[in-house]
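Shown here: the complex without one of its protein chains, the others still in place.
Order of writing sets the labels: A, B, C and D. Residues in every chain begin at 1.
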Amino acid sequence: ATLDDVKARGKLNCGVNTGLVGFAAPDANGVWGGFDVALCRAVAAATLGDASAIEFVPLTGKTRFTALASGEIDMLSRNTTWTFSRDVDLKFEFVGVNYYDGQGFMVPKALGVSSAKDLDGATVCIQTGTTTELNLADFFRVNNISYEPVPIETNAEAQQQYLAGACDVYTTDASGLAATRATFEAPGDHVLLPEIISKEPLGPLVRHGDSEWADIVRWSFNAMVSAEELGITSANVEEMASGTNNPEINRILGTEGNLGEMLGLDAEWAKRIILSVGNYGEVFEKNLGEATPIGLARGLNAQWTDGGLLYSPPFR
Amino acid sequence: MTTLSDAPKESFRLSMLIYDSRYRSLTIQFVALLGFMLVVAWLVSNTLQNLEALGKPIDFGFFSEPASYDINQRLIDYNSRDSHLRASFVGLLNTLLVAVMGCALATVMGVVIGVMRLSKNWMLSRIMTVYVELFRNVPVLLWIVFFMAILIETLPPPNAFRGETPSASMWLWDSMAVTNRGIYMPEPLFSRGLGDVSFFGAFNISLELIALVVALIAGFWASGRIKARADRIQEATGDRPTTWYLRLAVVVLPFAVILILLGFHLGYPALKGFNFQGGIHMRNSLIALWLALSFYTAAFIAENVRAGILAVSGGQTEAAEALGLRPNRIMSLVVLPQALRVIIPPLISQYLNLTKNSSLAIAVGYMDITGTLGGITMNQTGRELECVLLLMLVYLIISLSISLVMNWYNKRVKLVER
Amino acid sequence: MANVSYVRKTMLPEKAPPVTSSGVLGWIRENLFSTPLNVILTLLSAGFAFYVLASILPWIFQSSWTAGSLGECREVIKATYGPDAHGACWAVIRERYLQLIFGFYPAELYWRPILAFVLALVALAPVLFSGLPRQMMRFSAVAPFLVPWLLWGGTFWVPLMVIAGIAVGVIAYNLLSRTVGSLAGIIAAGVLPVLWWIFVTSPLASGLQSIIPLGIEAIPSRSFGGFLLSITIGLVAITASLPIGIVLALGRQSDLLIVKTLCVGFIEFIRGVPLITLLFVASVLLNYFLPPGTDFDIIVRVMIMVTLFASAYMAEVVRGGLAALPSGQYEAADALGLDYWKSQRLIIMPQALKISIPGIVSTFISVFKDTTLVSIIGLLDPLGLSKAIRADVNWNGIVWELYGFIAFVFFIFCFSMSRYSMYLERKLQTGHR
Amino acid sequence: MSELAVSREVDRSKMTISDEVAIQIIEMNKWYGTFHVLRDINLTVNRGERIVIAGPSGSGKSTLIRCINRLEEHQAGKIIIDGTELTSDLKNIDKIRSEVGMVFQHFNLFPHLTILENCTLAPIWVRKVPKKEAEETAMHFLEKVKIPEQALKYPGQLSGGQQQRVAIARSLCMRPRIMLFDEPTSALDPEMIKEVLDTMIELAEEGMTMLCVTHEMGFARQVANRVIFMDQGQIVEQNEPEEFFNNPKSDRTKLFLSQILGH
Partner (left out) sequence: MSELAVSREVDRSKMTISDEVAIQIIEMNKWYGTFHVLRDINLTVNRGERIVIAGPSGSGKSTLIRCINRLEEHQAGKIIIDGTELTSDLKNIDKIRSEVGMVFQHFNLFPHLTILENCTLAPIWVRKVPKKEAEETAMHFLEKVKIPEQALKYPGQLSGGQQQRVAIARSLCMRPRIMLFDEPTSALDPEMIKEVLDTMIELAEEGMTMLCVTHEMGFARQVANRVIFMDQGQIVEQNEPEEFFNNPKSDRTKLFLSQILGH
């Protein structure tokens, strides 16, 4: 089983993006950071007790599924859209949605465009290797307008072309657009169009066939979401772990019940997650949130209680 | 005398398989073949087993399904509802397009640079040396992204042509726009067009084009006749009539007449909406890839050309000079015929390299066969095995055809020599 | 003609040439302005050179070396060189050069790759420069085991066991060729070590390790990146491809039809497809071809494919060397009673390889350049790292500085190697065989 | 140039011919593709015989010599050397090759090895002689061919005549019982020819069995005890040297001799 392999190895092999602002990138010391990376760290903390016992495997759109299918990685946390065919035909198991995204458009303000429907004849930069080009083709086809697609491998190059005016529009997931815009010299000169042309639930995934492992990844993620909902943060987790009068908190942190044992882990698995990476909100704020240059609002990714879609099943 | 009057009758012994030179080679070959087949069988059985486990038996059915993605650069009609097969074919044509364009430019550049490197002008030959060393010693992939970045960063966007006081203007009397999205050139249009013919219902070729090509071929044929006549006159009288204007005329005139008959006019690109519309659009991805491959390969070709010319020893030129031949004649009658034999074989292998290197098109988003079949199609369908194997097959066929040409040429040259 | 007789009484001394044909002036006239066409060419080239330098040099030198992000850089440059200045932001190189060179290799262990490459150079030296003492060759034989061990680390028993495999082969050959026969010896020498490496090495090494621990910290291939990755792939490919290439070349030259066909097929196949498709095979197909459950490192897979790729080219280079040998050498060896393998080893290969060294160096250059392609399948070689660096919020948008730096380093490496191979070619042409 | 050779007294004391058969060739035939190079060759060479083979270019002399140590394969008939028949059995081939030395027209020394290494290579690797002993033997034979002082040089540094003498020494180091020479002097300048012929005569004086393709008629006269004339792949005439030169029987031989001597 995967868990045993991971434990035997002492390291978690986690597939991440080769470089996407805010989601995954190595810093000057070679330490990976980002929103997707945090999930890897959470799982590592839960299973191995060490959030840095991870082997990061940078993957392109092309290589990610093979890497997972072949067992080269234990889990893939690389802004991957959950679709029917990937889940069913490619034989993977998406364990949740850590980021609700949708494909959007960014244009320079000076262009004076206010709707994607006005883009007839425009040159559109697309980041390839994902579902974007399919959505785009469908969108323009359905609306019967013409366009010129410019496929580009990486966000950095797309950004370069867009800024130089080699394309009028840049389309990718809205989060990516916002993140990219944030690093412009003059972010205010660019607008995101209101149309979101697709649903892009991005989430971590594992191979079919090892449900125990899928459960671990799924509940590691849910623990982070629930922790935010329940107000557990990396700052107060120690204190809460000594016992609260909220039984769910107690169950998550292992002071009550034996959830950890059911997962094949120890009782403190979730406590370690919160301690080392923080709850969902903390991770978001640290990597994508408004305090960062990227400055994304929570939007759909707010807790259900705040009008978002984040909704963790109960720990019970 | 210890003559063996009667050699012992040889009967087959097992050890002869190893110690008899006749059987030994059979044994070795048999072992090699067996080993090879075992390895292949092992690989195939692994593959089948793995595919079984994944539930993805080999199946090319996906080729007939709609590709659902768009391709900007296409030589035949294509839209996102067409099949993956057609998308791959579009990619293949794009590969061939950039390969042919690249080989042509690389040859021209390579020859010019190679000759300039041999120039007596120190400055010129030094600059060419720098060029050659610079391009040969940096990976081609870097050159491709470099050229793309140069195009994007230094050329004006279409926007710059807009407004009261545009910061950029079109070239050649407003007929050509050079932008960082590519170059928009006037396109040939025909007011009395002849329509298209369809081949196998798969793609169309316009009759105008066919007519023009036929006219050109006829023109060149006639020009060849004129040259042959000039050769004969020279043989007979020693004087060679000046024929270049006649030869030019028979090529140009029929072509021009057909153009006029068809109502030829140029369609100029004009800034409409977001982009220039009309005209021929050469995309920046194509230009960057084309230039990078050509510049890179030209550095190698230049070296071949230089070596070829140097290989024709100084003595040959001196002997020709001593006979009173003029420099241009020395080049065409003595040096080139000899140098070409040295130059062409490595030239063709450079063509091969260029074609293979064109597979790096994905780095700039040029949709060649690696970008379609080996890129988006593979990605969307998850049929890695089928796609990659097919991709390799396509390149193999291209390479082998080029090698065939090379072998044919080598054989021909050999025949002439002795 | 009456009397043609003439005798010179005093020999003329050597005189200085006229000014117009000597000295700086003479040189300039001769090389730059000898004809009107030359004048035009000189002016054009000078103009071109000036234009290129004038547009690049200010950018290179009106730069900032100290800043924490692209934005800061821009401000610093504007502040120092005026509002219109566009200079390079070398700060990114300053911050990331170690990463570009070593990838994710632990910083405290940088000495290991450095030492490894110094050792590799020392091992290569006697091969490349014929003047050095032959005893150094002994070290060259050990280096292929020592260098990888330094790079990847782990127990020292593994390289020892690998060497032991070779010893097994040699022993088997000696025993069998004496008792059973030379062909049996050769087969055993080919098969036994492979079996040893596959089945014995790793259990025995880990067993020994548990008894006598002897090793250094193991570094996973994942940590390799940047130029370390390029050079490692290049070195592995070239050292491993040489023996394979020799075998393929011999196969291609042999008159055994099936062997020849197999070798030709392999060589032409590999040379007929682009490297990138082979890398696709490494990254997405190799797992299908191997038994279910085997899963080894993408970097090792890439090394295998690049090695195969290099072998095909190497085979052609070696074949060229073999073809350059006069047939008399083969005949003389035969007539002395040397068998095929001995004559290959003692007579043919030493000569053929020497002739081939320039070709081998060229192959190495192109393999080294081609390692950049691994960025397309997501490995973090310098080019791949540059993308990752641009994904850092601070450096998002930076282009030229990274490409420029990478190109510069590649240029230095490849240029010096190509100079070296030219030097060799010249030496081979003039030197007594 | 054929009479350029040697005029010194040849010591024939040791040149005895034994009754033992060294080489026996019976009805041997060979084809290159469909071209019949050697036709029904019958030849018996006794131990100690010195045979010169002459004949026009392309008559198959080299091919015959090369068949004897299996550099070429014959297709019909028998070649028996020292009682061992030359078949495709590799062991026999090895055995025969180590008994038969061969010297080529173009020396074929190994340019990457010193003279000494050239001479010790085969003894060490084929005969498995200890290196020291092999070197002693080599020096012995290098002295015999009068160039011990060159032992540490490379072949490229020697003149043609010296190279050919090294080639002879190299063969001798394997202590062969039969020596084959294929036009050993025809690639040499006149002065050097003499050096090499001298060496060969010395060898003959010691009673070595020799088969020598050469056009040096002086050598043939002085040393050979039989001259064989070949044409079109056949042995046309065979006789003692004096008889052969002064009184050739066949027309072809006469024609050939008139060309070669008049020239």
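Convention: contacts are C-beta pairs under 8 Å (C-beta built on N, C-alpha and C of every residue); 3 or more make two chains touch, one makes a residue touch a chain.
If you're wondering where the values come from, they're calculated on a predicted model, not measured in any experiment.
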Partners of the unshown chain among those that are drawn: B, C
Of B:Asn204, B:Gln234 or B:Asn407, the residue in touch with the unshown chain: B:Gln234
Of B:Asn46, B:Gln338 or B:Ser403, the one touching the omitted chain in the full complex: B:Gln338
Residue numbers in chain C that touch the chain omitted from display: 1, 4-8, 11-12, 14-18, 21-22
Absent-chain interface as seen on chain B, which is shown: 234-240, 313, 315-316, 318-326, 329, 333-334, 337-338, 341, 416-418
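The definition used in the following text is that only the chains that are shown with their structure count from here on.
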Interface ranked first by C-beta contact pairs: B-C
Where chain A and chain D are represented by their mean Cα positions, the distance between them in whole Å: 84
Between chain A and chain C, centroid-to-centroid distance (C-alpha), Å: 40
Multi-chain contact residues (two or more partners), chain B: 19, 24, 145, 149, 153, 362-363, 378, 384
Overlap residues in chain A, where contacts from two or more other chains coincide: 62, 66, 69, 160
Touch relationships between chains, expressed as pairs: A-B, A-C, B-C, B-D, C-D
